[in-house]
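Step one of this worksheet: look at the structure below.
Missing here is one protein chain; the remaining ones are kept as they sit in the complex.
Right after this comes chain A.
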């Protein structure tokens, strides 16, 4: 795909990789980037817009950016020879010695058809949304001015709840980024978050026939799965049903690997919906969803599946809360040596070009890790559904019993008192109000997700300076959540990259275990017991609400376990 969108996205990727390399390890990127496109009718061509795209930074993030290298890499992606790249920083650096940070501005010019510009705008917006999903403190100001008509949009997630990961990125957990608000009129969302569960990290092997690769380090894939919206969704007791799957692919530095409308060869491995995930165990039949609408005001997944059919009566039941299973695959590069920008850029290019082949090369381990994450995420949903079921069977019994006594009573004062208490004119209205108030009161309290209703984390809690330890702890919390009370978790082996070390650190706090490396191809996972009874306490790091959510799920698991 050529055009403004590709250029903007590649430039942003380059800049963010550079930015990441210049930022302290584990710290979140924080700053603002302004992208503006000014399009005027071309004087040389009919039905063509002459577009000037400008990318600027407002803050001090691009010190040390070597213009020569930048230009060399960007020339290959700039759309055709008509593009002109202008660097208008205060000080253009041709040297590698400049370490002083300065704001910068660069622009390029392209001629495009109006429809192409419109598509490009949507592509850029989606790209920005994807970046903000994992870099919540980066603020993008994106404006498009076509023949004087300006539209501006800001993309950021600074004050939104996030889940810190250990490699300097944080996943936004506000569900509204991933799906529109459920359409059921009486639905009251009790939890606005998603609760990702991470799978164990997996080392990815590069196929022998992929040329030009000489990595001094390891490529690690870490999946995260979450049901969106939160299974504890509804106050009107709707049953939950997975209706679609959205897969997001991220490369090093938390950058999206592919663009919409891009050639989809790199995602061919996902065309087989069962290649990495066994859906049959959940009685789901997944088919690829090719109808991805760029115009949606939420992040567009890289790969999408939809449920074709499901067993049982649920498919006939219209009172269903549809949910999406989010699967986010983070691919990152870890090395004992400091990773250079060009190395990361090269890895990004490698992944972009050969993702399918790389994933296929490590199919077994990848499948195992993804399946684990998906199993945990769906198990949570399943348990919540069971809890809902308990309530749905119990409360009607209570309501009917009360009605039986009230309607059967011959005591005028008793009946009057009951009706007056609920402000009902007659027993029929009393029954309706009784039903309604019972559900409202009990559901709000009992199904209230422990992470809802809390204040949003203070900005300083997402402060990169304190996030290193907290990020490890929090990512470990989610991994622990995935395993607590449920199937045995899998130990990690060998020297762990930071993303995994945090997990080990958490585990060793509860029960010492030998260090183990991420799963490699051909190695079956060693099952082990999660430290029983270990629960994340409240107030851990940045997300005490997540710790409380973990405890809630653990409680659910215990309660639903058959007792003596």
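The rule is short, and it goes like this: a contact is a pair of C-beta atoms (placed from the backbone, for glycine too) under 8 Å apart; a residue touches a chain by one contact, two chains touch by 3 or more; residues count from 1.
Keep this in mind: contacts and distances are computed from a predicted model.
Of the candidates "Meiotic recombination protein SPO11", "Ral transcription factor IIA subunit 1 like", "UPK3L protein" or "Regulator of G protein signaling 6", the chain left out of this view carries the UniProt protein name "Meiotic recombination protein SPO11". Checked against the full complex, the candidates A:45, A:417 or A:432 give a single residue touching the omitted chain, namely A:417.
Screening A:257, A:303 or A:406 for touch with the missing chain picks out A:406. In the full complex, the hidden chain is touched by chain A at residues 387, 390-391, 393-395, 397-398, 400-402, 404-406, 408-411, 414, 417-418, 421-422, 434, 437-438, 440-446, 555-556, 559.
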